[in-house]
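Omission of a single protein chain aside, the complex is shown with its protein chains in their original locations.
Order of writing sets the labels: A, B, C, D and E. Residues in every chain begin at 1.
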Amino acid sequence: MDTAISDDIKALLRKCSVATLSTQLFKRGLRQTVMQGVRPLSQGPEPMVGEAFTLRFIPAREDLDHVGVFADPNHPQRKAIETVPPGHVLVCDCRGDARAASGGSILLTRLKVRGVAGFVSDGGLRDSPEIAELGFPVYFGGPAPMLNLARHHAVDLNQPIGCGGVAVFPGDVLVGDGEGVIVIPRHLAKEVAHDAAEQERLEQFVIEEVRKGAPVIGTYPPKEAALARYQEWLKRQPKG
Amino acid sequence: MDTAISDDIKALLRKCSVATLSTQLFKRGLRQTVMQGVRPLSQGPEPMVGEAFTLRFIPAREDLDHVGVFADPNHPQRKAIETVPPGHVLVCDCRGDARAASGGSILLTRLKVRGVAGFVSDGGLRDSPEIAELGFPVYFGGPAPMLNLARHHAVDLNQPIGCGGVAVFPGDVLVGDGEGVIVIPRHLAKEVAHDAAEQERLEQFVIEEVRKGAPVIGTYPPKEAALARYQEWLKRQPKG
Amino acid sequence: MDTAISDDIKALLRKCSVATLSTQLFKRGLRQTVMQGVRPLSQGPEPMVGEAFTLRFIPAREDLDHVGVFADPNHPQRKAIETVPPGHVLVCDCRGDARAASGGSILLTRLKVRGVAGFVSDGGLRDSPEIAELGFPVYFGGPAPMLNLARHHAVDLNQPIGCGGVAVFPGDVLVGDGEGVIVIPRHLAKEVAHDAAEQERLEQFVIEEVRKGAPVIGTYPPKEAALARYQEWLKRQPKG
Amino acid sequence: MDTAISDDIKALLRKCSVATLSTQLFKRGLRQTVMQGVRPLSQGPEPMVGEAFTLRFIPAREDLDHVGVFADPNHPQRKAIETVPPGHVLVCDCRGDARAASGGSILLTRLKVRGVAGFVSDGGLRDSPEIAELGFPVYFGGPAPMLNLARHHAVDLNQPIGCGGVAVFPGDVLVGDGEGVIVIPRHLAKEVAHDAAEQERLEQFVIEEVRKGAPVIGTYPPKEAALARYQEWLKRQPKG
Amino acid sequence: MDTAISDDIKALLRKCSVATLSTQLFKRGLRQTVMQGVRPLSQGPEPMVGEAFTLRFIPAREDLDHVGVFADPNHPQRKAIETVPPGHVLVCDCRGDARAASGGSILLTRLKVRGVAGFVSDGGLRDSPEIAELGFPVYFGGPAPMLNLARHHAVDLNQPIGCGGVAVFPGDVLVGDGEGVIVIPRHLAKEVAHDAAEQERLEQFVIEEVRKGAPVIGTYPPKEAALARYQEWLKRQPKG
Partner (left out) sequence: MDTAISDDIKALLRKCSVATLSTQLFKRGLRQTVMQGVRPLSQGPEPMVGEAFTLRFIPAREDLDHVGVFADPNHPQRKAIETVPPGHVLVCDCRGDARAASGGSILLTRLKVRGVAGFVSDGGLRDSPEIAELGFPVYFGGPAPMLNLARHHAVDLNQPIGCGGVAVFPGDVLVGDGEGVIVIPRHLAKEVAHDAAEQERLEQFVIEEVRKGAPVIGTYPPKEAALARYQEWLKRQPKG
């Protein structure tokens, strides 16, 4: 993980929608970046941005996955909750199976208390109404009262995984907004953050024009006249 | 399109739920009329009623669908946005694939500004949280931050299409409410509007009876006694 | 139905989440207990608890399922609405097909007026926005404006059925909360209610600890020290 | 079951493909007649034709569905095997879940020995390679080594069911060929058999014409000239 | 369609598997090229290679799609059968819905008689056992006895379509083998044919080496030593 993800980059990313970031990755040839079947359950005071810390589940096996396993302090799910670094996002690979939970309100509360940046899973979550009240960024495959042991066997931490059909390597940067979650490969985070922030600025101008009656043809993308107006507009914008 | 859809018909249709309209079409032998997998994202000040103007997508091809294509003023998606007549509904055939967008907040804002009656797609939409704030009737397959080029290649305008598993011919009448969207074949719009409005009136009476304690058997559908009460009730209703 | 479901048991169950109840059934070897594809449309003033009264549909047949059938006072769907006992839950087996309704606002209003405990279906519901306003516990497969006759043919009442992939025998106890619905085999209701209520109490303690900064390891499940604190905590709790 | 299904009708039906029969039912307004997700595993010396005898399964429950249940001589699955009348077809409703078996080679062998006309299930079958050798008409949802108890709980015999998305009433006539299975409502069997046999005859003529170079337009459906040739052709056909 | 598809190119393509062709398109950035859900029903004396002639269906509508429509000599399905040029492939867009047929044995026989190169559909086919005997290249979504009118309404010929999730433009080159069908954009056909034929030659060498005991590492892809052996091997191959 040679490319540090600075606070500046994270701040830029917080200004960008997942939609805009997906366009930037698409321009770089990356098409499988937005998780499918993973939707927001709740959001925090600001958009979720953080590096991935992963937890991998395989299908459960009845003789291994009984309620006694949680007494083991090294059970990978419980260990993940206590070892994901603050500011990181805990990402779970549940093979897209949301028929059982990958966590519940107690574990999610602990993540929030620990200063973790968010939780993402393509499995289910139990206690989802309580979790929705936490004010903590959570993305999931759907409500699933059934405990994780019924379907999921936790195996390892911080290995490359798939989540929502997207490859997630530890340290990749995850961004979540009101639509979903995108995975930005770590080595691209900086340039994507800058280009996406610029795209956001331009689209802010475009939507203002459209609200005032401009047609999309010529404005989006902007042709010469619109670009000139954009340059003027930019000068009028507050710094930052 | 010989059968004009008058403002009177549209006004009647706005009083009818999609459920009621589906019963009227069912009575006429039409069963595949309500779109599947197409749900409301947002609604306008009044229910969506309008004639269909269609846009067809086929699967994307990587060498054709790059971000440069939007510079072409004749790109079908952009052209659709500018040419759908006010009062009509823009309907997109995305083959039910909601993994990528069929539009975003800039395009949808333009539709609203232009006085279009609504937007319907069995594909996804990006910027869905912003679109939800527009106060404009929008029905879609789900949030999809990924831009349309990743999955969808726009090919033509105003051809017959499928959307949500229902045939849509240009000029058919689309009605949307809080549950979904129904397609009324143009030649049936007038008679269906009248019969559905009458059905709504009867069901208004029925639900009032049921709230007061009437059993459904004998009341829904109404037998002789209930029908007599209905005639009395009708006399007490305000005109219009 | 030899094991009576007393008001005390029902009161205990109302304090328990579906998640907690699923853990208790999991401990007893039951894994297929939470309905899949059945979600809340609306909830009542208190959580849904009631014994199952069932209605079974098979696929519709065009010559049998025309709008005239509802004139028959013995049509099973209408009969179900009038004969499900107050305090019970009407559960519909639609084979997981939510493309057509299993009921609408008139029937659901009648259920509420009659004092029925709730409605559960793995099919669709029409008039779902109106139903959502009833303040009555309703769980369903999704909005479906199309009337039931288009897909579903009602055949019998109070037979064993499947709903959401779970076996439901008449008299089983259904509990619904903000996440979904669980089926508790009648003979297990009493012991599950007691054990689940106790689990809820413990988890209440645990989440308070976690909010105050306790790690999940050692607290959930509680080891010796945490158990001691729990005993102290219990003494401080109000009765009831 | 007032309309007897004579041997003559059955003989006519054996000459008709499921495709042709589906056209005849379509002409009568019936569209949901061919089972979906139910395919041939093996066929007998002649096409399967027989009246439906039904077996219904609901989802399994772990405390009820253990291997001990088969010791009960009244277990519905075993009872079905011994009571389906010779010449009838045993049809199983597995709710389209082919992840576990609805039978295996021992039960299917018994059906053949007993002179049953065939076996149809929208669930799985175990020992499918052995069953494929029986020379007995079998239609199923796919190979499923896992025994039925893992997913399916047998509840009752000879009730109306759904199978492959089609309503099946006891006594309906099932026909199976190399493509699949169709359900003919009992009261329509006679007229459908006659009209379908006639359609088969015409299509035999048409395909001979097409093989000789006739275009489909004008031949299929036949216009005047082709119809005249057909009348000639009919005279040349052997009787019966 | 400026780039002619010569007989030489077609001959080269007949020597290439769909797998090999997909690698060549993948190298050029094209990933959505192999149809999904479209499998061989039967094959001809040589692999299917031909230019696409398209037929588009939208969902059926009950009032338009009755059996009388085939009397119209301009019905698009029947017209497609008579107008697809010999040597071309008729490709049908059924929106991936294989619950009803897109053709049957009479139409497919006519295509063979007319010297058409093959038939491809992501819908179903009726009379599939008879079609399988034709010795004609046919790819489809599965057996479907139900006639096309039940689900599909034919709308136009030779427009861009989707089939099996892949864009198909009239004139694109379709190749089918024992695994499936690939769509080669017309402008790439020549270069892809040459490179794929060369890849086939190398892989022929590689598999011979592997059969003799060579490890895949160093052989596939070949490193220096293997490449030298390949050059020797090439000299020993017969011309052509």
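Quick notes
The rule is short, and it goes like this: a residue touches a chain if its C-beta (ideal position, glycine included) is under 8 Å from a C-beta of that chain, and two chains touch if they have at least 3 such contacts.
Bear in mind the structure is a predicted one, so any value in this text is a computation, not a measurement.
The chain not shown here makes contact, within the complete complex, with A, D, E. Among D:27, D:79, D:187 or D:201, the one in contact with the hidden chain is D:79.
Summary of contacts with the chain left out: across D:40, D:104 or D:222, the touching residue is D:104.
In the full complex, chain D touches the omitted chain through residues 67, 70-71, 73, 78-79, 81-82, 99, 101, 104-107, 109-110, 113, 126-129, 143-147, 149-150.
The missing chain lies against chain E, touching residues 17-19, 21-23, 26-27, 31, 33-34, 36, 39, 177-180, 182, 203, 206-207, 210-211, 213, 215-218, 220-221, 223. Contacts to the hidden chain, counted on chain A, fall at residues 28-32, 58-64, 95-96, 153, 155-156, 159-162, 165-168, 185.
Here is the rule we use: only the chains that are shown with their structure count from here on.
Rounded to a whole number, the gap between the C-alpha centres of chain C and chain D is 37 angstrom. Chain centres here are Cα averages; for chain D and chain E they lie 32 Å apart. Residue positions of chain C touching 2 or more other chains, listed in rising order: 31. Arrangement of the chains shown, judged by which pairs touch: an irregular graph that fits none of the line, ring, star or complete shapes.
Those chain pairs judged to touch are A-B, A-C, B-C, B-E, C-D, D-E.
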